[in-house]
Every structure is written in C-alpha cells, then in structure tokens.
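A single protein chain has been removed from this complex, and every other one stays in its place.
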Amino acid sequence: MKLIGERLAALRGERVVFRNVDIEVGSGDLLTLHGPNGSGKTTLLRVLAGLLSIMSGRLSLLDDEAKPVTDEKRDRSLHFISHQDSIRSQLRVAETLQFHAALLGAPKKSVSPALEAWGLEKLAGHSGGLLSAGQRRRLSLARLSLQPRKLWLLDEPMTALDAASRARLTDACSAHLAGGGMIVAATHEAFMGDPKVLQLGTRS
Amino acid sequence: MLTLYRSWQRLFRSFWGLPQAGQLQKPNWQRFANPDRFVKLARKLTPWFMVSAIALGLAGIIMGLMIAPPDYQQGDAMRIIYVHVPAAWMSMFVYGVMAVSSAVAFVWKHPLADVAAKASAPIGAVFTALALITGMLWGKPMWGAWWVWDARLTSVLILFFLYLGYIVLWSAIEEPTRAARAARILALVGAINIPIIKFSVDWWNTLHQGATVFRMDGPAMPASMLTPLLIMALSYNLLYAGLLMIRMRAEVAERRLRSIRLGLESPAS
Partner (left out) sequence: MSTFWALIRRDVTLGMRASGGAALAAAFFALIVVLVPFGLGPDLSVLKTSAPGLFWIAALLSTLLGLERIIQPDTEDGTMDLIRLSPIPLEMTSLAKITAHWLTSGLIITVLAPALAPLLNLATEAIPILALSLLIGTPALSAIGTAAAALGSSVQRGGMILALLALPLNIPFLIFGATAVSRAQAGDDPAQALLLLGAASLITLIVGSFAAAAALRIGDE
C-alpha cells in the first residue's frame, strides 16, 4: 500500500493552512510531520484520514496493485488517533474501548488483549473521568491494537506518556513498520529517529 | 446495503455535477468566479426598484385609503388590508425565495444563492412582523381582541419563528461557510415542514371552530378594492427586490473584506 499526495492545499475554516505539500509514504515507512503550532499538522492528518476535503492537489491511497482504493476501503485501512480522545466520564474504560471496537468493526474479543497491550487491564472498570492524561492517551492508542490496519495516523502520540508507555508505543510502531505498515505522525519532538520528516510551514 | 448506498451517492454526485468524495474541491468563496458582474447589475437596479416601490406604494395607499369604498360590514377599519394582506403574502413569498435559493446553494454550491437567502431572511421577518402587527390592529375592532387564534394568523406566527430560527442560526455560527451550510439545511427542512404545519393549524382551527374568518380570497372582492391591493402587493415586491439588492451587495462586500483580511483575495481584484 502507498499513500501519495501531490501539491496538497487545505483550508481550516477560511484560512489556507498549508499549500504545495507533497507526501509519499510506502510500506514500512514512518513519516513525521514537524512544524510550529498552527502550521497544519493536524489538518494534514485529517486530510489524510479523509475527514477533510482538500482545496487543491491530488491525494490517493494506492493498494498493492497500485490502484487507488475506494473511500470505504480507505476508511477501513487506517487508524486515526487524534488529540481528541473520545473518552466520556460516564463510560468505563472497557465500555469505551468496546464502543471504539464496534465503530472500527473489530470483534468484541479484541478488547481485553488491547487493554492488556497498553497496560490498562487494571483500569478496565474505572470511569473515563478518573483517568490521568497519560492513561487517556494510552486508551486512545489502544485502538491501534483492536484491529490490524495498514496506515496509522498519529497526532502527538507521545504527549503525556511516561517512559514505559513511550517504550510501549515505539515498540508497537516498530512492529507495525516491520510488518509492512505505514505511519504518519505529527510530533514536536523527535519520534523514533525521524527517518523521514516533512517540515510544515512557519508561523504566519 | 452499504455498497448500494455508496453507489447511490456516487450517482447522485455525478448527476448534479458535484465532486466525488475525495476529488479536489475549491473553497466556496473562491469558486464564486465573478461577483463583480452581480454587484454592478445590483447597483444599477437598486434605485429603479426603490423609486418604483415608493411611487406604487403611495399610489396604492391613496387609492386604498381614499378612493376605494369602505367595506359594507367593517367600514373603514378594513382598509388596513391594503397594508396587511400584501405583507402576509410577502411573508410566504420571501420564505419561498429563501427555500429556492437554499436548494440552489445546496445542490450547486453557488455562494450567491447563500447570500440571497441570508439577505432575504431579515426582510421576510419584517414583512411577517408587519403582517402580525397589522393583523392584531385589525383584529381589535373586528373580533374585540388583540389576538385571535385564527388559522392564518397562527400560521404566520409560526412562520415568524421559522424566520427567527434561521436568522439566529446564521448569527450563532461564527464561520460563514459553515453557517451557510447549516442555514441551507434549516431553510429546506422548514420548507418541507411548512405544508405539515399549515395543514395541522388549519385542521386544528376548523376543529375548534375559531372566530369566523373574513375571507379575503374569492371573487367577492370588487375591482375597486382589488386594484389598490394588487398595486400594494407589487410595491412590496419591488421594495423587497430593492432591499435585497442592497443587502446582497453589503454581504458580498463584507465577505470580500473578510477574504482580504484572511489573505485569500488581493484588494485589487
């Protein structure tokens, strides 16, 4: 699978946040997006996820035969972990992840291994409102373990994580890349050695 | 099921010439190729509309208040119909214009259509308020009460709330492109529901045998009354057209100012 974007430009509201962005991510690639606040990292991730239309340019996700995939196939090929964590204080941790599994179309039995993978099994019965920032982050990241998907779009994945959780995340990412997966991550700090970097605009 | 839905959507989009999901799309305002032509035309037309509206209005008022005969039942009190009835007509007509513009905006995404709908709403609301107030003034001598839950008056009142909701939605959503999209949907939902509302109110009214309504329609009206009424209606329409041109120009100017400020458009263009 391959993600290709040419001369992408996007609006946030009425403001052009970036233009002329070229992007190419193939199997096993990690692309990190760098740039100051407001440079459009999150917007670009939303564009790649298909949640936001592009203003101009060309964006396609190609399958293994280099044919562009349909929208539904694209939706089913990606994980989007934004900084909004979709956690409600009225739902328990396990219930939250069960709901996320249902949205992804992942089987119910994938929930407890995912909780375990992110060290959340002891918190399964806790209310979402009681989680710390790092625990909330881990619960978001646990979606990655619900179902194998080719393309991971991560927005500031390291935020609020402690050393052990960071190690857990980098391990998961390395395993994903080793299995031919693709990752696009927006970060402020170096992420897994930054093998490929896309620098987005300067503050205007 | 799902594939059926997606292919229907694809067909729908291609039928209306809409970009397929994932295809490139330009922001609305920039796709609006040339507002200049409209602005120029509007600037030329505005004085004509306004002058003829005032002239016809004066003629209609003079004919209605002085020349037309008093009603054999209600005497001079019914002369308020020359203000009231055209206002009530306009309240519906302007909502119709809003609904059609919204449909055009919804299907073809033409921003001028959004501008027309947005600019129409306050004008329509004022016509509606005028119809309500004159209806109340008329009701006092006729029925002995300032407000009677007559089917027409009630429908106009509900229409007034629809206008208010539309105006409030526009002002509540900060981002104009977002507000425009939400307002389109609201105007269309309102238009779909108006027949249901109208029917329910009429049904409710006949069921409760409200005050006997003085019937405006029908051939009962003599030409001496009908002529000033139609002249007034024409005057109101021209007034609406004139105000609409002014408001649309203001809206275009405001949007352009906004684009310039956001750096989307150069001041020279």
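Think of it as A and B in the order they're written, each chain with its own count starting at 1.
Operating definition for what follows: a residue touches a chain if its C-beta (ideal position, glycine included) is under 8 Å from a C-beta of that chain, and two chains touch if they have at least 3 such contacts.
Here the structure is a predicted model, which is why all the values come from computation and not from measurement.
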Per the touch definition above, residue among A:A9, A:A49 or A:L169 touching the missing chain
A:A49
Can you say which of A:M1, A:L61, A:I87 or A:L144 touches the chain missing from this structure?
A:I87
Sole residue of B:M98, B:L153, B:L186 or B:L229 that reaches the chain not shown, by the stated touch rule
B:L186
Given A:A66, A:A102, A:L130 or A:A190, the residue that touches the chain left out of view is A:A102
Considering the entire assembly, which residues of chain B contact the chain that has been omitted?
2, 5, 25, 158-159, 161-162, 164-165, 168-169, 172-173, 175, 177-178, 181-182, 185-186, 188-190, 192-193, 196-197, 199-201, 203-204, 207
If you put the missing chain back, which residues of chain A would it touch?
46, 49-53, 72, 75-76, 78, 80, 82-88, 90-91, 95, 98-100, 102-105
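Please note the rule applied: only the chains that are shown with their structure count from here on.
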Please report how many Å separate the Cα centroid of chain A from that of chain B, as a whole number.
46
Contacting residues of chain A [partner chain B, same complex]:
11, 13-16, 50, 53-60, 70-72, 74
Over in the complex, which chain B residues touch chain A? Could you list them?
2, 6, 19, 21-22, 24-27, 29, 175-178, 258-259, 262-264
